[in-house]
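Structure provided below as structure tokens; questions to follow.
One chain of protein is taken out of this complex; the other chains stay put.
A, B and C are the chain letters, set down in written order, and residue numbers restart from 1 in every chain.
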Amino acid sequence: MNQEKKNLLKQKIQHIDITSFNSIPLIESFSHMSFQSRNLANACKIYDTMLQDKDCTIILSLAGSLFSAGLKKIVHELITNNMVDIIVSTGAIIVDMDFFEALGFKHYVGSPFVNDDELRKLHIDRIYDTFIDEDELQLCDQTIKKIADSLEVRPYSSREFIWEMGKYLDTNGCKVDDSVVYAAYKQNLPIFVPAFSDCSAGFGLLDHQRQRPEKHVTIDSVKDFKELIETVFRSKDTGIFIVGGGVPKNFVQDAVLGGKVNDKGELRNPAQMHKYAIQITLANEYDGALSGSTLKEASSWGKVDQSFEQMVFSEATIVMPLLASYAYYKGNWKKRKAKKLSQIFK
Amino acid sequence: MNQEKKNLLKQKIQHIDITSFNSIPLIESFSHMSFQSRNLANACKIYDTMLQDKDCTIILSLAGSLFSAGLKKIVHELITNNMVDIIVSTGAIIVDMDFFEALGFKHYVGSPFVNDDELRKLHIDRIYDTFIDEDELQLCDQTIKKIADSLEVRPYSSREFIWEMGKYLDTNGCKVDDSVVYAAYKQNLPIFVPAFSDCSAGFGLLDHQRQRPEKHVTIDSVKDFKELIETVFRSKDTGIFIVGGGVPKNFVQDAVLGGKVNDKGELRNPAQMHKYAIQITLANEYDGALSGSTLKEASSWGKVDQSFEQMVFSEATIVMPLLASYAYYKGNWKKRKAKKLSQIFK
Amino acid sequence: MNQEKKNLLKQKIQHIDITSFNSIPLIESFSHMSFQSRNLANACKIYDTMLQDKDCTIILSLAGSLFSAGLKKIVHELITNNMVDIIVSTGAIIVDMDFFEALGFKHYVGSPFVNDDELRKLHIDRIYDTFIDEDELQLCDQTIKKIADSLEVRPYSSREFIWEMGKYLDTNGCKVDDSVVYAAYKQNLPIFVPAFSDCSAGFGLLDHQRQRPEKHVTIDSVKDFKELIETVFRSKDTGIFIVGGGVPKNFVQDAVLGGKVNDKGELRNPAQMHKYAIQITLANEYDGALSGSTLKEASSWGKVDQSFEQMVFSEATIVMPLLASYAYYKGNWKKRKAKKLSQIFK
Partner (left out) sequence: MNQEKKNLLKQKIQHIDITSFNSIPLIESFSHMSFQSRNLANACKIYDTMLQDKDCTIILSLAGSLFSAGLKKIVHELITNNMVDIIVSTGAIIVDMDFFEALGFKHYVGSPFVNDDELRKLHIDRIYDTFIDEDELQLCDQTIKKIADSLEVRPYSSREFIWEMGKYLDTNGCKVDDSVVYAAYKQNLPIFVPAFSDCSAGFGLLDHQRQRPEKHVTIDSVKDFKELIETVFRSKDTGIFIVGGGVPKNFVQDAVLGGKVNDKGELRNPAQMHKYAIQITLANEYDGALSGSTLKEASSWGKVDQSFEQMVFSEATIVMPLLASYAYYKGNWKKRKAKKLSQIFK
């Protein structure tokens, strides 16, 4: 690596540790204030209520460049402490960021005030104020290809493929102690990525299929939906914790609708909405797009109950640590057990 | 349908016709102003330049509730006038909105100031200020199932399945004259939906697979990526016209990266970025998420050339008609021919 | 001026002419769509209703860098066609932008992608993508000082001082044919700037007071409020057309509350809210700040009636021309007469 590139890739992004500070006093103060501080406090309390509700399966929906920004360790903590049961995410978070770091690569503190043409020449990719070594990212692509090459040829759900990624880390060594993919593998926690080709995994699988035009692994997005609904269907109640919007938000909201019919084609009676729902977002409601659509709107669709729902309009890197720390120090997760929902599919 | 529901579903959404007004004088004025009016004028000119560039394949990326909002006929016009060559979209736009209307169902003028619990009881779904009859939406799901049931059992790309949807309309009758799915079918224009299960199609395909646990149609998201890249690879130059962000934006931006390697595994030399890029969005840059990431940032990744790129920070229902009308009345599309890129895959 | 500066200040901002295009067909189409296009259409219709209502005094509230962006001629057109009766604005719009251009100076097409340290060295001020010659701006300051030096020493409302600015242009020559200050002067239309020192006028008046520490002109902000309320009080009904938020928005909304008590301290009976209200803004509601606060919220304060109110969440340079052109071509202003409300104070 030349010196100029080395200088730009020097200071590593470090993931925040929610056990290193206790946000309860802050959140308690927020609950007596106005605007988004009070909304955040209310979201904290709803999440804590989910954790106290023994019948509730908790689904975490992730979108945005969260793990390159230092939020990975939070989700790792949520998994290992049984504070989440299912994850639905964009591909970038799970593959380009989490699996990428599990292979030993890093994200770097950068700046938005740079010449992007210069970065490109140095093979440095930019995410707002964060830098990535493009050469390392291509090694990540190739590892995905290697995994695909090793698998039995058949259609896979993204959950199945991500489980294989966890197994790869188990076999070949995981270079970090906060990998979400690896923790989920060990804990039988299902991770779904409904648009699995739309990330580094896409490039690896593409090469896999190109080399094997006749016989190759496929990723069946219907299977994703079927499996997610199956996990929801087996849960008495569900709660959703949404960070960002996009496909993962829609997918987890829809999951209860699909649940209306069971495996035998019988109607589930009564059809149930998500009992709890919180969302952290900066998207606006007024353009009609799904990302900023309110949880009240979702209620018209039969997706979300209005009794326990809260939108928090804020950027995730600031409020997600506060929210997770609150729930961690409240300690109600201690009575929860790992639901190991991936075992359903074995 | 009871009277209360009838009253709420009375006034139909009507799709705007870009040939009914000529935005050129307005856009010319905007080009001498500041802020987003000038950005819009610049985006108009870049799109018109794409249309003049014989070597340029134009990819339209769609996200947000665009077609329920009255923007469907615009895209229909772009297709029939050879102003776009490839479409990448969310599932909701193509299935829940376009195909839904092709089956004879409608969207309705509603209001955001309503009781969502009441709507749910009436089986009315709300998108901000727009209403949908949930019972009709379930008929749409079932039509997807019927199509899947009729197909040869194998993995399909979303493009292939959407082509089958067009064929269904051809056989069974298309109830509207502005269906994007049907126009694309007739014109051999590929439509990709990278998260195909994340919409009404997901419910239909789910039921299809549940009834046929052993032998059923699958949707291979890798195949989507492979096919999109193939179309890009066969184009001398490419331009992207992005409305909203999300998975479609990322997918079309990534398409040039995958193009670096050709079908024989050979490096494409030189690797080429999208030559032109415009985006209409309200997403912010500063939360680091993909939807609001600048086209300059995409340049660091080798995705977008900086010579002809323009972000327009505005809500789509207002500016997309202005942009399309400008290009329509400029008339440079008249020298373009349909690229019929779906024929590659036959 | 050195060559580098000349190159940066070459292309002048040109003000859009709402008579050069007819937005009625576009707005009619928007009224059958969703989201902000429909909101814009509704705002257009409310504004047109104000123009048809003979009893309605129309107050235009302006904030944001509107006139440097090419929106000045619109307001000039509204004044000369009796489409507005009172203006409340930030100082920058009226002094730094309108009066500045009336003195013969210009705004220039610039770019946000520049080195601001370099601009400063060249005495070029930047407003996002627009450039101003700082040396010319200081000449504007000094003209304000000259006007103040010539006046009788007493407290002035901003309206009175702006009338003197119009008189100065009348005497010394107005260099443009679309000056809002000059048109308002000739038409006896009151312009209020509630924070009058917060702009170029502040610098001029500062120098005036510094040179005359004992006897000098003062700007009494209470007098502004008193006069605005007096004009509102004499109007049977009022409608507000708000572009941006800030102090002007609050000031015009408050004007009806002050009107509850008349000059003799008697209660006006019944207390009346603004009958019509529209606002163009990009500010969010959820941070609790006034700029993005809804017109429904204003109704709780007794400021705005909910029967005819509409927020349009959009950037002003794109939608204000559409809105004004619609009302212009509807032609209902033709039956309106100039209210000449400044004459009240003579």
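Odds and ends about this structure:
Basically, a contact is a pair of C-beta atoms (placed from the backbone, for glycine too) under 8 Å apart; a residue touches a chain by one contact, two chains touch by 3 or more.
Just so you know, these numbers come straight off a predicted model, no measurement behind them.
Considering the complete complex, the chain that is not shown touches A, B, C.
Only one of C:Leu9, C:Cys44, C:Ile127 or C:Leu341 touches the chain withheld from this view, namely C:Ile127.
Touch with the chain omitted from the figure is made, among C:Phe196, C:Tyr276, C:Phe308 or C:Tyr326, by C:Phe196. One of A:Ser20, A:Thr171 or A:Gln343 touches the chain omitted from the figure, and that residue is A:Ser20. The chain not shown here is touched by just one of C:Gln36, C:Asn81, C:Ser221 or C:Thr238, and that residue is C:Ser221. When the full complex is taken into account, the listed residue touching the unshown chain is C:Asp117, out of C:Asp55, C:Asp117 or C:Glu214. Seen from chain A, the chain kept out of the figure touches residues 11-17, 20-21, 23, 25-26, 29-30, 32-38, 40, 65, 68-71, 107, 109, 127-130, 313-315, 317-319, 321-322.
In the full complex, the hidden chain is touched by chain B at residues 34-36, 39, 284, 286-288, 313. In the full complex, chain C touches the hidden chain at residues 63-65, 68-69, 90, 92, 112, 114, 116-117, 119-120, 124-130, 134, 155, 194-199, 202-203, 205-211, 217-226, 229, 244, 246-247, 250-251, 254, 257-258, 261, 263, 265, 282-291, 293, 296-297, 299-302, 306, 315-317.
Criterion: only the chains that are shown with their structure count from here on.
Located most centrally within the structure is B, per distance between chain CA means and the overall CA mean. In terms of the distance between Cα centroids, chain B is separated most widely from C. Taking each chain's centre as the average of its CA atoms, chain B and chain C sit 40 Å apart. Averaged C-alpha coordinates give centres for chain A and chain B that are 25 Å from one another. Chain A and chain C have Cα centroids separated by 47 Å.
Counting partner chains per residue, chain B has residues 65, 68-69, 127-130, 315, 317 touching two or more of them.
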